[in-house]
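For this view, one protein chain was removed and the others were kept in their places.
Letters A and B mark the chains in the order given here, with residues in each chain numbered from 1 onward.
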Amino acid sequence: MDIEPTFSKTNPTAGVVGQPMSRVDGWAKVTGRATYSAEYSGLPGLVHAVLKTSDVAHGRVQSIDVSAAQRAPGVLAIFTHQNLPKLAKTPNSPDDRKAFVSSPMGFFPMESDQIFYAGQPVAVVVADTLERAQYAASLLKVSIVPEATISSYLDPKAQLYTPKTVKGMPGVTKRGDAQEAFAGAPVQLTATYTHATIHHNPMEPGATTAHWEGPNRLTVYDSTQGVSETQKTLAAMLGLATEQVRVVCKFIGGGFGCKAWVWPHTTLAALVAKAVGRPVKLVLTRPQQFTSMGHREEQAQTLRLGATREGKLLALIHDKSSTTSPWDDYAETNTRITNMLYALPAFEGTYHLAHANVMTSTATRAPGDMPGAFALESSMDDLAYQLGLDPIQIRLLNYADKDPSNGHPWSSKSLKQCYQRGAELFGWNQRNPKNGQTRAGKTLVGWGMATASYPVHNSQGNARVRLYADGHAVVQAGATDLGTGTYTVMTQVAADSLGLPPENIRFELGDTDLPSTQWSGGSTAAGRVSSSVYLAAQDVWQRLIKVAVQDNKSPLYRAKIEDVMVVKGQLLFRTDPDTGEAFGEVMKRAGMSDIEGSALGRYGSSYEAPRAAANADPNKKDHASEHSMHAFGAHFCEVHVDPELGTVRVTKWVSVIAGGRILNPKTARSQVMGGSIFGIGAALMETTERDPHLARYTNADLAGYHIPVNADIPDMTVEFIDEHDPYVNAMGVKGIGEISIVGTSAAVANAVFHATGRRLRSLPMTPDKVLAAMREPV
Amino acid sequence: MVSDLFPTPENTSEPQPDSNARRSFMKQAGGILGLALAPPLVAQAERLTAYSRTIEGATDLTLRINGQTRTVRAEPRVTLLDALRERLDLTGTKKGCDHGQCGACTVLIDGQRVNSCLTLAVMVQGKEITTIEGLAQGDELHPMQAAFLKHDGFQCGYCTPGQIMSGVACVSEGHAKTDDQCREWMSGNLCRCGAYANILAAVREVASKG
């Protein structure tokens, strides 16, 4: 195809895409019939594996006394570093690790006696029932000779260094001479922002059920955001061919980044299942969840912002210090957003890491952009106050008409509309420009806002459409639905692409036997999978047009293929849209019960936009890769701060997001509210405390680690800006899962500042910090 | 504190002299009623014998779940949650924390919402247990399930069975009369996807149709 089809071209009239359809998987979820990875109870001879983890954070295993556990009833096997079957390839070898698609740490436990972090697995117990496995694990006597422990980058023993790269980005980024520009700036702001360790805590803990159906045939039911990545990584680790491993994940109880990778427990489940010759189920306990699937690292960011007296930014110097594991140079890439969000002539960003006795941190909803936006959007708020400008005004003053980090034009950007609509919905023009002025009873009331942005990450994947002559279709892609609505929105896309009612579509996902596609992560799934589904449907039509034009009974007989178009399932002449016939007629005459099409869909700059864009000139180098692609948005927040009790309650919330085509406003609204609530949690209550001497978490459960409850959350308003982006993909879709959290904690902090006149720069803003701030002079 | 969240002297009726007696009578009647719904003689007989001895090791426990009598072989340490999920193939009830800190495992016992992760199966013999699988009548959803579907009261779906069971109880307790009251009394069920506003809408809608 020279001209790649785009949804907006082939579906000019409204269908079910863009309609607030209820979730197609909703019935299964509200009746308890949705099957999650620990719920394949029908497997023959299924047994239970339980992890035993290290008490101490650093040391060497001296001995593990298994005798009592071995005698315990129901125990089938106990694995330690001394008898665990060897991996074919291991993350512990940097060369081996290159073979992995999705391994989040340069370390795999139980391959030696070394202990690097508290909670590191030291043994796996397999028994016939869960209770027996758990009890036997408690009987293991593990002796570890402790060694000196470093608890975080704040530990006096920690040594900060600047890595060469973090997540593929340079450890130091320079654009212009930021130091000089800052030194010469008439207005200078310097501030340091700190973040606690945060855990994703999906409601479903990590869970794996591993079933060896033959010596070289493994099926794994895993709570993973990417079945394909898990399949390829497990195959490499276990020394199997990719097709010998099947990974299934039909339902996943939340992920938020922590289930985007293959963590040790999944591989351990597969290893021990093979060794005991039975299907094995391994589910992390909630405390184990805190030390098994990564976290958002604790960090400090210092921002030095230089501006003109009118409020135009001149320079930004951004330093981030954070904790990483003993083996990896991992940090969230906070400077990505600080380098691109505003028209900024000079930028310098530097990462400082310290190795500590903690597992590698990992992607957590909007990695880097979320904390980066907290620092930047708080600083912008400070700048606005210092110069007597409205917070929206300072942002408009520094509005970036192109991406300052690379000079590229935006593929689309509707941020001004987000500010405007958000302000309208919130009633922002009623805002008192002075802070600390509004009271409601004993509380101080404040309003704050912040900008949101999240990039379009390149990704690609396949989909397959099987259309039946009777007007039904099965549509497949090996994607996952994290609760984001993938099942539903792909059903809508398929319905419109095929001209069928959505109830005639069955969309299947979550299985490596289906066409491969990448993970649900980085807000890529909606754009990628919808494009591949749409293009697979176009492939069906192309195949069917070929059948029709060779059929002498068809009104399209002998037509040129390019002269035929398909509108709502009707094959029609482009020049004479009244002539043609329904696809079912073609198929029936040809004796075809069904026809299949498939396609590769691309998201981001690898999408062949010039061939897709309207009126594209094939000679003009208008490549998608020459555009900067981001979703944008704005969050508005009202808080009530009790200055004596130190409590902060969010009482009103408005989010307006420009995320390209919104496939389903109902599920999209839910997703944006969810991201905002995740951000409110980080802003006000979430922190995992690690003992500063023992480097072990002291609140690793859901009583000690507070995620927001229903009573924390007010009415929320979410709207979307109608945005058409021809460059991002065939559907014009940008992801919204992550932008929904970016800027949220700054919106809350800015509202607290407006309420109290006190700037809180340390998250979470718990009562102790609010009280301390209230003691400071305004 | 906000007055509509909890009972106050102002909104609690003056106790009648016999209110205690009446209360305990009603409680007893509820218990008898609960038994009457079960096959009465068998359940009662088992209850009496089962309770008169010490139970040790795996034994056959008789549980009344969603109107059916189910037998499960389990040790006394087996929680109701693990009995449902690991032994009775009733996996709709979810395990989120296993320590009463999240509410994903919420079921009704004699109509009251409880955390099944902190409930021993052996201790709920003779009681009426309702799980998410027991709410719908065939293909007809319970109004709370339908309201969750309508208002998109979930995303990943993992906390959803617990939220729905809690919502059913919240309405029957009379704790969903205002938005704030409903938020407070639905706060024993965590939702990490952040569906709270939609959960509130669903529970309030069912309560208003009361």
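Keep this in mind: a residue touches a chain if its C-beta (ideal position, glycine included) is under 8 Å from a C-beta of that chain, and two chains touch if they have at least 3 such contacts.
Please note the rule applied: contacts and distances are computed from a predicted model.
Peer 1: What is the protein name, per UniProt, of the chain that does not appear here: "Monovalent cation/H+ antiporter subunit D family protein", "Sugar ABC transporter permease", "Xanthine dehydrogenase family protein subunit M" or "Response regulator transcription factor"?
Peer 2: Hidden chain, UniProt protein name: "Xanthine dehydrogenase family protein subunit M".
Peer 1: Using the definition of touch stated at the top, determine which of A:708, A:732 or A:757 touches the missing chain.
Peer 2: With A:708, A:732 or A:757 as choices, the missing chain is touched by A:708.
Peer 1: Of the residues B:8, B:69 or B:208, which one touches the chain left out of the display?
Peer 2: Once the missing chain is taken into account, the touching residue is B:8.
Peer 1: Where the complex has a chain not shown, which of A:691, A:722 or A:776 is the residue touching it?
Peer 2: Going through A:691, A:722 or A:776 one by one, A:691 is the residue touching the chain not shown.
Peer 1: What residue numbers in subunit A mark contact with the hidden partner chain?
Peer 2: Residues 55-56, 73, 118, 131, 134-135, 138, 287, 442, 644-647, 649, 684-685, 689-694, 696-701, 703-704, 706, 708-712, 766-768, 771-772 of subunit A touch the chain absent from view.
Peer 1: Touching residues of subunit B against the unshown chain: what are they?
Peer 2: Contact residues on subunit B toward the absent chain are 1, 6-9, 12-15, 19-20, 24, 51-57, 75-77, 79, 98-100, 103, 106, 112-115, 118-120, 122-123, 166, 169-170, 173, 175, 184-185, 187-190.
Note that only the chains that are shown with their structure count from here on.
Peer 1: Taking the mean of the C-alpha atoms as each chain's centre, how many Å separate subunit A from subunit B?
Peer 2: The answer is 34 Å.
Peer 1: Could you list, by residue number, the parts of subunit B that touch subunit A in their complex?
Peer 2: Listed in rising order, the residues of subunit B that touch subunit A are 75, 77-78, 82, 85-86, 89-99, 101-102, 104, 131-133, 135-136, 141, 145-146, 148-150, 152, 154-161, 164, 179-180, 182-184, 186-200.
Peer 1: How about subunit A: which of its residues touch subunit B in the complex?
Peer 2: 22-23, 25-36, 38-39, 41-42, 129-131, 200-205, 251-256, 283, 285-286, 482-485, 666-667, 669-671, 673-678, 701-703, 707-713, 715-716
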